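With one protein chain removed, the remaining protein chains of the complex are shown where they sit.
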Amino acid sequence: MSRTRLEVFSDAVFAVAITLLALNLAVAGPGHGPLLRQVGDHWPAFVAYLISFATIGLIWVNHHALIGNLAVVDRTLALLNLVLLLFVVLIPVDTATVAEYLALGGQDARVAVILYATAFLGMGLSFAGIFEWTLRPGRLQQPVPERARWKARLRFGTASIMYLAAIAAAFFSPPVALAIIGVVPVYYIFERNLAVGSPADAPQQ
Amino acid sequence: MSRTRLEVFSDAVFAVAITLLALNLAVAGPGHGPLLRQVGDHWPAFVAYLISFATIGLIWVNHHALIGNLAVVDRTLALLNLVLLLFVVLIPVDTATVAEYLALGGQDARVAVILYATAFLGMGLSFAGIFEWTLRPGRLQQPVPERARWKARLRFGTASIMYLAAIAAAFFSPPVALAIIGVVPVYYIFERNLAVGSPADAPQQ
Amino acid sequence: MSRTRLEVFSDAVFAVAITLLALNLAVAGPGHGPLLRQVGDHWPAFVAYLISFATIGLIWVNHHALIGNLAVVDRTLALLNLVLLLFVVLIPVDTATVAEYLALGGQDARVAVILYATAFLGMGLSFAGIFEWTLRPGRLQQPVPERARWKARLRFGTASIMYLAAIAAAFFSPPVALAIIGVVPVYYIFERNLAVGSPADAPQQ
Partner (left out) sequence: MSRTRLEVFSDAVFAVAITLLALNLAVAGPGHGPLLRQVGDHWPAFVAYLISFATIGLIWVNHHALIGNLAVVDRTLALLNLVLLLFVVLIPVDTATVAEYLALGGQDARVAVILYATAFLGMGLSFAGIFEWTLRPGRLQQPVPERARWKARLRFGTASIMYLAAIAAAFFSPPVALAIIGVVPVYYIFERNLAVGSPADAPQQ
């Protein structure tokens, strides 16, 4: 099994998912009131679009770094990667659901945000699973040293912990839950040393 | 004709098909009852999504292994591959149809499951056709030895036989037919030596 | 400008277009009569799907062969290729229009088939334009000899002539026009020596 083909397939899935996100921004069209008001009422869709785009974008950056450092690719990795993509592919639909229900509040907003956070949690846990797979001897071109592993796990795990926190927060306040989900990509953008497990990146930064 | 381009094109088709699958999970939206109940009523869509995702994912893994072992690529192979993709591309629509009709039962559920199984059967038979093409001398980097061929055919053929069984079962019980279709990817996940015709994989497993 | 990136981009466009084709096959869903009858009434969509899939598939095979033989790629070629893709991208929508209007007959069926044939004609003429571009010295790894050029032009041009014939035929009988459009890919499948301009293919056939 070749690394290149795993990357091409994954990139195509990431790309289609990220492009479908924007379809949620379409307004209802003529006959549904002034366009400016339709766009204004659509703010939850814009917020959800930005959060989903940033999160998928950063997962892509991290996926890139992790896979680019692999020494071998086997069926188990291909299956783990499919599980990751299973959740990536859910994001556009869950983004649409949050966009439709957030402003309505109540139980429905809560359910929508929990579905959304759950898809991201699945993505985070699958990614952690792929990371664990890479720790076995001989699987990375530049292995993660023993003492750096827990630090790396913590880094990758932070996202999953925040998604769990978002699910808990959703029971009290769906907007706060959404804010927690939105903080995750911001955190990773400023966490410059994120790409542990990817020393191949290092000399270029 | 280059192997790479056949792979890039096929991977893009697999990726788009697998991403479109999730669009079937969209709920009707505000004004159609509580979201939680809408999601709950949507269970056939989730089941069909999982089955289709797993099946396309595994076809991708097998396609990957088979094509990666090719020594030559010609027009005939490109055409056989197009026939395979013709069926792959039908999966999202047939998944949506099963999701809509399964819970309704009766004749419509039967027809929906048969359409769904037929698309998978077409995929299985096309894949078998590609496999047969690879058996002619000089076409694989590491040819399948004569004595291993029937075993390999049986492995690849198992899926097609199960899809035929699902079509037969649909006349009595559409849910049983769906269960048979769902067992196929599970079978292939646990059948570790599946990748016959792909010795390139072997040293990495 | 690299050949690889031109190929990856074009392949992705072909792949998305070919996958979107199948979305036209979706039935109206529960509440619109027995599923079997809905599927039966959908026959023009199936016919149009098969024709469009086969035609885009064969354009992809030919594109592959022609681009794979290029020695240089410049901005002019990139622009010609964009014109080709401009028409490829129209096929899913025009396929849907034909599928919806063909069975209705009359003026609407005529207009639908003419739009459909026009998109294919645009594809054929753009492809011919790319072929002409390749004839200038130094542009192909294995140039087409002077005496073989008109033969090759005739081969590539046959499709465009048939699409013109389909447009003319549409004024009398839209189904006959559709049949002419459907014959094109069949002709190219059996025309084994199609891949003129692609000697790279030759030793593998």
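Per-chain residue numbering starts at 1, and chain names A, B and C are given in the order in which the chains are listed.
Everything below uses one rule, namely that a contact is a pair of C-beta atoms (placed from the backbone, for glycine too) under 8 Å apart; a residue touches a chain by one contact, two chains touch by 3 or more.
Given the structure is predicted, the values throughout are model-derived calculations rather than measurements.
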Selected residue (touches chain absent from view) among A:12, A:47 or A:115: A:12
Per the touch definition above, residue among C:48, C:67 or C:85 touching the missing chain: C:85
Residue numbers in subunit A that touch the chain omitted from display: 7-8, 11-12, 14-16, 18-23, 25-27, 29-30, 34-36, 39, 50, 53-54, 57, 60-61, 64-65, 68, 189, 192, 194-195, 200-201, 204-205
Where the missing chain touches subunit C, by residue: 1-2, 5, 8-9, 12-13, 15-17, 20, 72-75, 78-79, 82, 85-86, 89-90, 92-93, 96-97, 100-101, 104, 107-108, 111-112, 115
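As a working rule, only the chains that are shown with their structure count from here on.
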Cα-centroid distance, subunit A relative to subunit B, in whole angstrom: 26
Between subunit A and subunit C, centroid-to-centroid distance (C-alpha), Å: 37
Residue numbers of subunit A (touch at least two other chains): 12, 15-16
